[in-house]
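What follows is a set of notes on a single structure, which appears directly below.
Yeah, one chain of the complex is gone here, protein chain that is, but the others are all in their spots.
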Amino acid sequence: MLSIFLVFGAIFLFCISGLQAYLFSPQSQTGQKITVVLMMLGAFAGISGVALVIASPDAVSMNIPWTLPWSRFSVKIDHLGCVFLLPVFIVPALGSIYAIGYWNQKLHPENGQRLGAFFGLLAGSMALLVIAHDSVLFMIAWEVMAISAFFAATVEDDSLQVRHAGLVYLIATHIGTMFLLAMFALWRYTTGSFELNPMQSDSSAVAGTLFILAVIGFGFKAGLMPLHVWLPGAHANAPSHVSAVMSAVMLKMGIYGIVRMTSLFPSVELWWGGMLVIIGAVTGIAGIAFAIGQQDIKRILAYSSIENIGIILLGLGCALVGKYYGSVSIMAIALGGTLLHVWNHSIFKSLLFMNAGAVIHAVHSRDIEMMGGLGKRMPLTMLLFVTGAVAICALPPLNGFISEWLIYIGFFQTLDVGNTRSFTAIPLGVVALAAIGPLAIACFVKMLGTVFLGNERSSGSGHAHDPSLSMLIPMSALVALCLFIGLFPIIPLNIIRNAVFVWIGQSALELPLSMTISLGWISWISAALLLSAAGLLLLFKNKLWRKTDKKIETWSCGYSAPTRKMQYSGSSFGDSIVKLLRFMLQPSDHEPKNSLYFPKKSSFKTGVPDTVLDKLVLPVFHLAGHYFPMVRVFQRGHIHMYVLYILIIVLVLFVLGR
Amino acid sequence: MIEIALHVLLLLVMPPFLLGVINKTKAWFGGRKGVPFLQVYYDIFKLFRKGMVFSVTTTWIFRVGPLVTITVLLIAGLLIPMGSFNAPISFTGDLILFAYLFGLSRFFTTAAALDTGSSFEGMGAAREVTFACFSEPALFFAFLVLAKISGTLSLTPMLHGPLNEYSAIVAAPLVLIAIGVFIVLLAESCRIPVDDPNTHLELTMIHEVMVLDHSGPLFGVITYASSIKLFVLSALLLHIMLPFQLDQVWLNWILFVVEMVGIAVIIGVTESVMARLQLLHIPYLLISALLFCAFGFILLIR
Amino acid sequence: MAYLLIFFPILIAAAATFVKSNRMRPVLLPIAAVPHCVLTYMVVFNSKLAFTANWLTLDPPGKIVLLLVSTLFLFCSFYAVPYLRYRSERENRIFVVCLLSFLGAMSLVTWAHHLGLMWVAIEATTLVTAPLIYFNHTRLCIEAMWKFLLIGSVGIALALLGTFFIAYSSLHAGLGATLTYESLVQNAPLLSKIWLHAAFILLLVGYGTKMGLAPMHTWKPDAYGESPGLVGAIFAGATTSCAFLAFLRIYHICVAAGEFAYISKLLLFMGFFSMATAALFMIRQRDLKRMLAYSSIEHMGILIIGLGIGVPALYGTLLHVITNGLTKGVLFLSVGNIHRAFGSKNTDQVHGALRLLPLSGALFLAGFLAITGSPPFGPFVSEFTIITGIFGSRHFFSGALFLILLCVVFIGMGVTVLNAVQGNTPVEVKEKVTFRDSIQTGAPVVALMVIVLVLGIYIPAPLRDLINEAVKYLGGQ
Partner (left out) sequence: MTNVLNALLVIILMLNLFTLGTSRIQSIIRTVAIQGILIGLLPLVAHEHVGWAAILASVVAIAVKGFNAVHDVSHALRDAQIKREVEPLIGLLPSIILGALATVFALLFTSQMPLANENLSKLIVPSSIATILVGFILLTTRFKALTQVIGYLILENGIFIFGVLLMEAMPMVIEMGVLLDLFVGIFVSCIIISKINQSFSTMDTRILSSLKE
């Protein structure tokens, strides 16, 4: 019970954290400071509450009557919820610290308070969403989350771009909500209550419908590939710490919904897992491919979030297949990897978004082609970025590798169970993951190289410098988490294990022993890797960093006068991959037309717009917006017609009544 | 214990020799006498004695890159079994670690290349990451086949799988993935027809062009590292191509060395008889490798 | 009690005709509204007072509507004082008088238990509201008033015919022609089916015209668009609810007559037709008030659908009467402020309301979210209950259609609202703006918004019991 009150306290503190700033003048920073304190307190309370639950063997729940029709105010914190609660408590708190440097109230008197208020509301609603055990409460928290995210993301609504992105987001999220309403209505029709208790009766037809509705409804929020249209724009145009929270935590709420719903069905079909694996593969590969094509530093990160959601879905699909075959080890490993990846992604993605925010703060542009050579001006930022990049590329020795490793193992294990023909497709998830890996490396090497390495491409980055401490501290904390999970994977997995068994619906049994052994090996090897690399570094230290008086340019293969314009640009780096995937990415090249003898001044521009949004969704909406209003011919202001309508409808009703 | 010692010894000492063998083979085919077998060793030692030059553009990434690469490849070498012997380190799922260690090395190599700000190295890096997008899935297809055959997820027993049961059912898939992995090997260790290690036209190079700016010991490290890469991948290929062992344990070491040299010769021959592919056609070659492995898997699973 | 509730406002209205000062007269509105509201709460939550005469009885549905009408009118009256003071250039005698007698007429509707009397009351509301539309004295006002009066009267005339048909159906059943509600409900099974069906259709069209169901809605955008936001609030919040109550009585008779199967399909048809019409007309709608008018049409459609679904959705429907009414109040009052400030209600001129009028803009935005059924506001609860009712009664196709239409409405409305609220205020507006958010024009709207919010997360037990009572009364279990 205490844990529930702690979590409620956290939710309350989060919700009011920003509102109190309205008591102070827009110019004073006192409110923002108090906000940070409240957020930290809330995070502390929440984490301690979660810790209590994790320590205890079973879930705690509270169920009191509520005067909304047919619904009860029923909350429940189980281990599965805890896994999703921890990021909700940690990331926003760090974000509020980050905001002091990034969105200083003094510098943004016009919208700082609004941002703070909705930022806190967003965090609080997400926490409530996770503990909600009643559909109506769930929907309320869900929608508060969606709407406060909208307001937090569109604080700069004076720019058309932001407004447009906000509108797309709002529409997308509302369509998703409609699917969820249908799902919960159907849920009540099937189970007879709004409570999210495991389904007793096994009516597979309805279960399938519920599952599809859930995947679509939550998929809009999580950003599954055809439904991701709102995601890049919203993430790119929001303030960076808001993007961090949206990408790191809010998307996970969609995942949470799917995980939670799938945990409620007594039995699953094979096609559920198959569908998720296919969607996951498409989402992952397409997402990262689109990321490679972008030039907007935050759009890159947004698309890479889509990719990670794809990975998570792959894991979940694998777990569902395991559930279908009743193989506990597959379920345990795959779902363990999935949940761990949820954590990992929320760690390194928020790190990277904050990092991008620091860069934008420094050069006042989101276009990476304007950057370059920042590594020498902001070395700390670059160090943090490299760590985040290695982590998100799932490379050892950092945390990303652990979760993907588990998902790989899960897929490999599906080789052995059930030799039915329908089954052969599932292990191909391994290949999907293997295809995502190098693409991710390409994407983040491109980002690293274009933003931090080489020479600066524009004068804008001339006076760039490392950000203030308030922005560095949260990032360093996240980096520490990356290292920790990467080096000691057993500890987080022990927390996650219980969540997995909540999902499986069986009493706690161990992860397969081989896993723990392997993880032990992995952490040893990772440590060895770090140590030996560091050792070599020390060995060569004085040779590598030897002071030289003469300045040596990069050797440009004999060309005498290289300029920084001649560097390999980010888009040309990505070009070879983009060209190969042209069928999917539909890049828009504006080739220069140069006359033969005396070429005039010409320009070349390339970009990868979002295929689904720009080639499908927007055209459809514009057509609708153009043709639907044509019904207005029936209302041209002639009162005779109006009276005639009355007569007609009377006759029509008489006919219908027959 | 003795096995481990031998393993490490071979891993550290033998790789440059393979390069020597390859060069010798190519020289013979060219009707030349060719550089001595140990030339690569001489080069590496010479480089280690030299000083280093650093462009003002570069940052620590440029310096760290090669060191990380060699560390990573040595660890990868510890994961791969040599011939019929077990690898020093072997646990369930180490194959994924093996593959991702290569990824790590790729990350830092390409990053170091971009660090110089030279467009040539940028091109090299771009090609490197692009081709990896095909070679890694191919590798994992191969792993799928091996895992299905051996029923384990650890490199050592997995690669010994063909050794134990080289039946007719698995023969066809094994041949297919052997071809696939061989192409991957050529691509990863930048050999003809994918890349030409000793041309001086920067535009045609992938790996060599990425390290244009490295000099002295660092360049030595890089050369050494690439030879280790070749060694490790050949050792992997070995199990698929020639899964033989003799009943005399110590003979197996000899056998392994011989087989490795054999593979080096094969590579040399391939390099001599083939011409370098046009850059735009390399993806098709790699896709074919991918398809070989995929067919292998489908053949096995059906 | 009934007489008090009905004639007290009319008395004040009579007094208002004698008040000379144009500035003091509006003060009479709260003077009438506050006691009326107090009395209402006394009546509603103390059932002993609910019976006055055979023709004047306050049954649970009537209580619900009376509650809504009186509450909404209270806040509107507080809003009206500063508003009319701001518009002091206009002579407001007729306005105030009509507004007050309007309150009386609406109270009569809620009390009337005789269909004829109820008809008279409804017609009376039509007649007294017509002058309210004319407040701005523009040509457009005249046009709107004319359309409102003519279409309204025709519809109401059909309703009268329908009422006669009901009477005739009972006459035909040999019960002697009666129009008293109780006897009709008691003897409903005996009524002549054919005449009852005809009566139902005529009354659906007739009172539907007052509610503003498509295609009888044509007067609505014009009237709402041209009248002050204050009037729009009362129109969309109270009048439509009264008309709905009137129709609810007919519905009750038909259900009691065991004709649910017959009326259900007609109701669903009308409901979805209204929702679809409203949705289509909201797309690319640039006039804020007209947009709200269509939103009101849409919600009347939702209510009718709720009736068409029957008992499973009745609770939600009756709750939706309240939530929709109050939210409409918020929307119209805030949009009235925006209209005053920008001197326009068209999104070609109106941008960045949040920057010019932080309070009204925010309220308008919140009201928009509320009316489109987003938690944690009242309409979400009612709409969600209706949706669960639809699915619960196995109308899966209707449920899907319902959700799709809600979505279209949201998109259409959202584009317009965000366009008006976000962005930068046009410069020419910014320099010549005279109207600012003030505590007088803001507080009533805020209060309404708070109620809407509270209803979204906590429905007071008395209210819930009242609604359950009404559901039981209307033949629920």
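As written, the chains take the letters A, B and C, and residue 1 is the first residue of each chain.
Keep this in mind: a contact is a pair of C-beta atoms (placed from the backbone, for glycine too) under 8 Å apart; a residue touches a chain by one contact, two chains touch by 3 or more.
Quantities reported herein were computed from a predicted structural model and do not represent experimental measurements.
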{"item": "Displayed chains contacted by the hidden chain, counting the whole assembly", "value": "A, C"}
{"item": "Of C:106, C:167, C:255 or C:341, the one touching the omitted chain in the full complex", "value": "C:167"}
{"item": "Candidates C:31, C:49 or C:124 - the one touching the absent chain", "value": "C:124"}
{"item": "Candidate in contact with the missing chain, chosen from A:463, A:547 or A:636", "value": "A:636"}
{"item": "Contact footprint on subunit C, counting only the chain that is left out", "value": "114, 116-117, 119-120, 123-124, 127, 130-131, 134, 139-140, 142-147, 149-150, 153-154, 157, 160-161, 164, 167-168, 170-172, 174, 176-179, 192, 194-195, 198, 221-222, 225-226, 281"}
{"item": "Residues of subunit A (touch criterion as defined above) contacting the omitted chain", "value": "629, 632, 635-641, 643-644, 647"}
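Here is the rule we go by: only the chains that are shown with their structure count from here on.
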{"item": "Farthest chain (mean CA position) relative to subunit A", "value": "C"}
{"item": "Most contacted chain pair (by C-beta pair count)", "value": "A-B"}
{"item": "Chain centre separation (subunit A, subunit C; CA means) in Å", "value": "43"}
{"item": "Gap in Å, rounded to a whole number, between the CA centres of subunit B and subunit A", "value": "36"}
{"item": "Overlap residues in subunit C, where contacts from two or more other chains coincide", "value": "none"}
{"item": "Multi-partner residues of subunit B (at least 2 other chains)", "value": "none"}
{"item": "Contact set on subunit B toward subunit A in their complex", "value": "51-59, 61, 63-64, 67-68, 70-72, 74-75, 89, 91-94, 96-97, 99-101, 103-104, 106-107, 110-111, 114-123, 125-127, 129-130, 132-133, 136-137, 139-141, 143-144, 147-148, 151, 153, 202, 212-213, 217-218, 283, 294, 298, 301-302"}
{"item": "Subunit C-touching residues of subunit A, taken from the complex the two chains share", "value": "66-70, 136, 139-140, 142-144, 147, 154, 157-158, 160, 163, 166-167, 170-171, 174-175, 177-178, 181-182, 184-186, 188-189, 624-625, 628-629, 631-632, 634-635, 639, 641-643, 645-646, 648-650, 653-654, 656-657"}
{"item": "Interface residues, subunit C side, partner subunit A - complex", "value": "146-147, 150-151, 154-155, 158, 197-198, 201-202, 204-205, 209, 215-216, 218-219, 221, 262, 265-266, 269-270, 277, 280-281, 283-284, 315-316, 319, 352, 354, 369, 372, 374-376, 380-381, 384-385, 387-388, 390-392, 394, 399-400, 403-404, 406-407, 410-411, 414-415, 418, 422-424, 456-461, 464"}
